[in-house]
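Right, one structure below, let's go through it.
Note that one protein chain is taken out, while the other chains of the complex remain in position.
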Amino acid sequence: MDPMHGRMREQPKLAGPTSYERIVLKNPSEHHYMKVQLEFNGEGAQLSATQFKLLVVSALKNLHGEVGSSLPLDLLSFDEKTLCAVLRVCSRGLVKLWSSLTLLGHYKNHECSIRVIQTSPFLLALAGNSRELDLE
Amino acid sequence: MLRGLEACPRHLLVCEKSSFLHEKSRHSALVQSHYYNCSVSLLLPECASLPEHIKRTVDNFGRYYLVRNLPLHEFVKEDFINTFVKKGAFYALTYRTRIDQDNSAALLPTGKLILSVDKDTYEELGLQGKPSLYSGKNPLRYIIKIDLTEEGLAPGGKKFQRLNWAFTEKKPLKCDFLLAWDNTGAPSILSYFCKYTVKECNFKITSRISRDLPCPVLKSGDLHGKPEESCSSEELFDWLGAVSNSIDCDNDSSNFISAFCCPHPNTMVERAHLCTINGFVTPENIQRLLDQLREYFAEPKLTQWVSLIVHGFADSPVSWKECEHGFFKGGENLYSVVVFNNQDYWLQMAVGTHDGCPP
């Protein structure tokens, strides 16, 4: 039995303990989240968050046209030093976004590529990546 | 083809509400059966520094070990089984192996050794296993389960000899292993595995305080939430992600960069403390932390709730209990416990594509 059980019971309670309830949600997430990093071949360029978003949208427009570039897409965070970004896209646009990021090759005459570090339907999952656990 | 362009991988989110005071409350069973955890986070709204009793628990997490090139036959030795497996919870998991391409193994605290191997290795090993649930018609991955505490696995027995022969002669598998052992009185891992390169690892603890954070309003009795009254469990889960990734939630809908918002209704919180512990965390440690979080509300606090977030290993062969886990587009298996000040709790468990439904 719970060792803390007795002590807790003495506390004044606001209401009776809640009844048990369980909900199973299948594919609940409307959005998918992607953690990506922009890499330059050789000397790179400085980007602001707005420029990065524009780069992603133009990549979408190149590969998937106006339909692709109008997908609901958010740049949740962008680190100007490491060029790491977290993108949010509606679930049906995940494949389109991923494919356009793959085919992205240039930014202002600099050769570049985008590395997808992690992707998940849960934003929380991006906070803990066991593959980044570094013990060296 | 065109449908594939819009498809998204399957995922599950299970939300539960209950109270710690219920006799049948499953919270500790669920925490205890999520064996491999790579990071634990505590989110305490309206808290400037970690309370002393929680800090002490975190500092007492102990250590875990990284052993290089450990042959698998070490786990089926009689000596090992008697000193470790039968004397408490011993955790082992392969390190830096990717479950979608490499061979990986895990030793559960129940004494079961689970191997997830590719087809070639499986055929070379010659041990009995089952094709992976997520490998389709032509299985390229097999799961082998060996119960080390089984009666039939007595030393000298036929089964024992075959196991030893498979791991030493037939196919000597070697991996880097993460080891954890909660029984401090027993001989230490360092001295037992002195033949190999063993590294003692400490947990990496990071703290961050976010200021002026919009924080969703929750009602412990209402998991679904009501418009204008309280937020649902799903919305909270999303928001927890935003806080953990330090994402700005204060955007308007016309913003070009992001239109991400905190769920409604919300209140402004002056500060929130996020403490993250990275490493090979055992369920026992998480259980202790959860108990301390319940005690947090012994004194009156400004906040209504605190949250505990636990991330599993993306490349572990199991998620909860012996439920098979795989890596498709992401190997997420995580859960979060929201502890309310009236001893209610919400539990949210999320898994990705190659995973069964959490228990």
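Note that the chains take the letters A and B in the order they are written out, and that residue 1 is the start of every chain.
Assume contacts are C-beta pairs under 8 Å (C-beta built on N, C-alpha and C of every residue); 3 or more make two chains touch, one makes a residue touch a chain.
Just so we're on the same page, contacts and distances are computed from a predicted model.
Colleague: Missing chain, UniProt name, options "Sedlin", "Ribonuclease P/MRP protein subunit POP5", "Probable cytosolic iron-sulfur protein assembly protein 1" or "Exosome complex exonuclease": which is it?
Modeller: Hidden chain, UniProt protein name: "Ribonuclease P/MRP protein subunit POP5".
Colleague: Given that one chain is not shown, which residue among B:2, B:48, B:268 or B:302 touches it?
Modeller: Answer from the full complex: B:2 touches the omitted chain.
Colleague: For the chain that's not shown, point to the residue among A:63, A:84, A:117 or A:135 touching it.
Modeller: Touches the omitted chain: A:63.
Colleague: What residue numbers in chain B mark contact with the hidden partner chain?
Modeller: 1-2
Colleague: In the full complex, which residues of chain A touch the absent chain?
Modeller: So the residues of chain A touching the missing chain come out as 60-68, 99.
Methods note: only the chains that are shown with their structure count from here on.
Colleague: What whole-number Å value describes the gap between the mean CA coordinates of chain A and chain B?
Modeller: Chain A and chain B have C-alpha centres separated by 20 Å.
Colleague: Over in the complex, which chain A residues touch chain B? Could you list them?
Modeller: 2, 4-5, 8-9, 11, 13-15, 17-29, 32-33, 49-50, 53, 74-78, 86, 88, 91-96, 118-131, 133, 135
Colleague: Using the touch rule from the top, collect the residues of chain B that touch chain A in their complex.
Modeller: 4-22, 24-25, 28, 38-39, 41, 66, 95, 98, 199, 201, 220-221, 223-224, 233-234, 237-238, 240-242, 244-248, 256-260, 276, 278-279, 291, 294-295, 298, 309, 311-315, 329-332, 334, 336, 342-344, 350, 352, 357
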